[in-house]
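Structure first, then comments.
Removed: one protein chain of the complex. Kept in place: all other protein chains.
Each chain gets a letter, A, B and C, in the order it is written, and its residues are counted from 1.
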Amino acid sequence: MLKVGLLGAGRIAGVHATAITSNPGSTLAAVSDFYPENAQKLADQYGSTARTTEEIIADDSIDAVLVATSTDTHSDLIEAATAAGKAVLCEKPVDLSLERARACREAAAKTGKPVMIGFNRRFDPNFSAMQAALTAGEIGKPELLSITSFDPAPPPVAYIKVSGGLFRDMMIHDFDMANFMMGEAPVSITATGSSIVDAEIGQAGDVDTAVVTMTYADGRICVIKNSRRAVYGYDQRVELLGSDGLLQAQNMLENTVVKSTTAGVTGAKPTYFFLERYMPSYAAEWGAFVDAVNGGGALPVTLDDGITALAMAEAATRSAQTGQPVRLEDV
Amino acid sequence: MLKVGLLGAGRIAGVHATAITSNPGSTLAAVSDFYPENAQKLADQYGSTARTTEEIIADDSIDAVLVATSTDTHSDLIEAATAAGKAVLCEKPVDLSLERARACREAAAKTGKPVMIGFNRRFDPNFSAMQAALTAGEIGKPELLSITSFDPAPPPVAYIKVSGGLFRDMMIHDFDMANFMMGEAPVSITATGSSIVDAEIGQAGDVDTAVVTMTYADGRICVIKNSRRAVYGYDQRVELLGSDGLLQAQNMLENTVVKSTTAGVTGAKPTYFFLERYMPSYAAEWGAFVDAVNGGGALPVTLDDGITALAMAEAATRSAQTGQPVRLEDV
Amino acid sequence: MLKVGLLGAGRIAGVHATAITSNPGSTLAAVSDFYPENAQKLADQYGSTARTTEEIIADDSIDAVLVATSTDTHSDLIEAATAAGKAVLCEKPVDLSLERARACREAAAKTGKPVMIGFNRRFDPNFSAMQAALTAGEIGKPELLSITSFDPAPPPVAYIKVSGGLFRDMMIHDFDMANFMMGEAPVSITATGSSIVDAEIGQAGDVDTAVVTMTYADGRICVIKNSRRAVYGYDQRVELLGSDGLLQAQNMLENTVVKSTTAGVTGAKPTYFFLERYMPSYAAEWGAFVDAVNGGGALPVTLDDGITALAMAEAATRSAQTGQPVRLEDV
Partner (left out) sequence: MLKVGLLGAGRIAGVHATAITSNPGSTLAAVSDFYPENAQKLADQYGSTARTTEEIIADDSIDAVLVATSTDTHSDLIEAATAAGKAVLCEKPVDLSLERARACREAAAKTGKPVMIGFNRRFDPNFSAMQAALTAGEIGKPELLSITSFDPAPPPVAYIKVSGGLFRDMMIHDFDMANFMMGEAPVSITATGSSIVDAEIGQAGDVDTAVVTMTYADGRICVIKNSRRAVYGYDQRVELLGSDGLLQAQNMLENTVVKSTTAGVTGAKPTYFFLERYMPSYAAEWGAFVDAVNGGGALPVTLDDGITALAMAEAATRSAQTGQPVRLEDV
């Protein structure tokens, strides 16, 4: 039974609290938050205890921490928790700085403690079933991967300005998805971007619509499409053409109701945003972490995976600025 | 904050425990079970306390009980809990005996405490969205309702023998669904049954495949199809033709992955059985109960609804035996 | 090369003219019509010759006739054409009178000439693929057949009055479809009808909404749903549950365009009515007739099939009037 400290008591922490409580292999030993009253409230609801982050990390009876705090604290908390002998599941991204993330990796590696990065999309029932079918050889050799990833609405421009840009903030998920499906990182990345959704985003130095083409050593190709705005909901699709067929992971819909009238045949929209769409993935992600830590097996997503995705975002950012292909090894 | 006693600690009780814990308006105060060690285990996992059923009912600090015990205890526990001043959410069916269920209704009514019957399918996101669209007038006046409800595999014949028969054991859900969609009970019921799936089921005096046609006072018609075996999974579909269009609630699938090969285009099967399919409905059902009890509003499903569905099952059983239509008022 | 006389030059005859011309095994030798100028116009368009019906039947160089005239002439033309030694493909129904149709069968049988009835839905690419999969054993033993067949809009009440009623005029197609899928006629038929779409249809002594349940000697069950009005288009679906799975033939849509907006995900409506939906089936039907006649093989649909469907319509009409099941052998 894994005793878990939950660092952070915000909205996503609530999702994790349900996952920790419902999993028969883990219990929610303690919760902390920058605002102690939030920690207290969450602890009450789930029959747990509110403590400070420092107390949780110092408590030897706690086996693992789940880091669900703001991005700028991730590297520090990973380092502190692993140094204290704990297993860590940290929300993505590792860091906005590739350099800081690489330093964190070095520090954590010295402790020998397992660190998993929360690329929860790998645990989405659709994407994981697709990857399993691919691995089972059901479409033969992969050749051409396409990832469509549109958010329902752009964030405020104020957020855009500190986000690190579309490639680091949004497409980083898709870079990890490409690595998950292709089984390795690409050789070369070419990015095209535009601020056609909102000119203010362009004035802030970012793009809101982008297409990235990536090539692999053996000739495979991947294309990723991003838009900050799909008014019909969160559009999250992956398709992969192989020598023996095509695999597609399609959108989850809000419900299965279909209405046929003189206006056409209308079904529900895709689930609105990441909390709705990826809710089941958080429980599966937590289950995989618990199984790996309790069973001593390998983690399904590592700190390395987080750093590779960050490097790809860096390469895409440069390519969009220069119009030239960028080799990943040059980042 | 509703303090809840959970009576029963079996598989479905675990589902309810997650719903009670995750709902910010309720807490899991205590758990009981025929086997105390099961109650203890569930209590530990969810940060609650194991007690006896009697203690829970006698504890005035507990506001409500969720009855998730075996069917033969339902009427007694509803009567005891309401007599002790508690609100009750009881798993379906009320009882296998229409007479006993009617007596329970009388006893509970005297206490004035709210009793909700767990027809959880009304809270399925698909069926509830369909009913909302219907109520909003999106397909005009309803005319012809069709319910398809197939189980993945028949239960053991030993179970069939004590089940009360297909109409009381399985189609009772569909009778309630018809009432939910049509907004009233039918006038007349005609049933046709067959034991084509398994001859042993026929030898046990039951059917495994059945079609029921029901007519309403204003000329509307409803047809329900049941089979004990659909090897591809749990087939749960409802469609309703109205003057301005058609509404369909289709199956939930295990995932959205589609594979195209020389053999065709293959998607996932429907979710396997009721726990997979109706998992989200249990949380929504609980939320509706908490809102009604905390807010003093009307319950969305009542003890009356449970008894009407039981009477329809009785009518269908008689019709299948005689080949004649049976009027609901004659049951 | 089959030389063909086309009797009738109306809308459906134009469809047949394209089928006859495009089929490399047949040529359009002559066209006749009650209105000679219509025959002339069609002949000009397809590079053929306009003649009288009598001339076509008397012309020994013509091998086959396609009867696309009004229903009341069918029996007479089948008798005359077979007596003149021609193969016949006659549009459905054989006749509105079961007695007259049986007499026609007797007369035609004496000539030994092949007569095919145009139940074109058997040649619809969807229904024929479904039947082929069934015959190939892909879902094991059939158990429960469901046919949904809704017209887009009711015909004028004046037509209803002379139509023979919904069961003979509309559901007759579905009776033949049931025979096509089940491979034999049912034992017993129970019908329920209502005039909920249009009270005037009820006043004219007919129904506009009906559900028919049919049972088979071995316990199989079939349910047919008809409505005279589905405002979203022509709804033509068949599904069959078998011991190893489910087969469904779904609607053809006007196109494959899907639009996702804040209002939902909307696709095209089903093709509007029989000409749009069943256009491909006419060419396939003609091809099957040409192949059978040229090759000396058995016809895929016979005069007998037309008469069986008519008898089922008779039984359903009686059942809807009495509320009692009717055995087909009693008709």
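As a working rule, contacts are C-beta pairs under 8 Å (C-beta built on N, C-alpha and C of every residue); 3 or more make two chains touch, one makes a residue touch a chain.
All figures in this text were calculated on a predicted structure; none of them were measured in a lab.
Who touches the missing chain here, B:Ala136, B:Ala158 or B:Ala263?
Answering carefully, the residue with contact to the hidden chain is B:Ala263.
Would you indicate which residue among A:Ser195, A:Gln236, A:Thr271 or A:Thr317 is in contact with the undisplayed chain?
Answer from the full complex: A:Ser195 touches the omitted chain.
Which of C:Gly85, C:Pro125, C:Gly183 or C:Gly205 touches the chain that is not shown?
Missing-chain contact among the listed residues: C:Pro125.
Residues of chain A in contact with the chain that isn't shown?
143-144, 146, 148, 150, 190, 192, 194-197, 209-211, 213, 215, 218-221, 223, 225, 227, 229-232, 235, 241, 243-246, 323-325
Footprint of the hidden chain on chain C, which residues?
Looking at chain C, the ones touching the missing chain are residues 18, 21-22, 24, 27-28, 44-48, 125-126, 129-130, 133, 138-139, 244-252, 254-262, 268.
May I ask you to list the residues on chain B that touch the chain which is not drawn?
Chain B touches the missing chain through residues 230-233, 235, 253, 259-270.
By definition in this document, only the chains that are shown with their structure count from here on.
From the mean C-alpha coordinate of chain A to that of chain C, what's the distance rounded to whole Å?
56
Please compute the C-alpha centroid of chain B, do the same for chain C, then give the distance between them in whole Å.
The mean C-alpha positions of chain B and chain C differ by 42 Å.
Return the distance between the CA-based centres of chain A and chain B, expressed in whole Å.
37
Spell out, as numbers or ranges, the residues of chain B touching 2 or more other chains.
Those would be 244-246.
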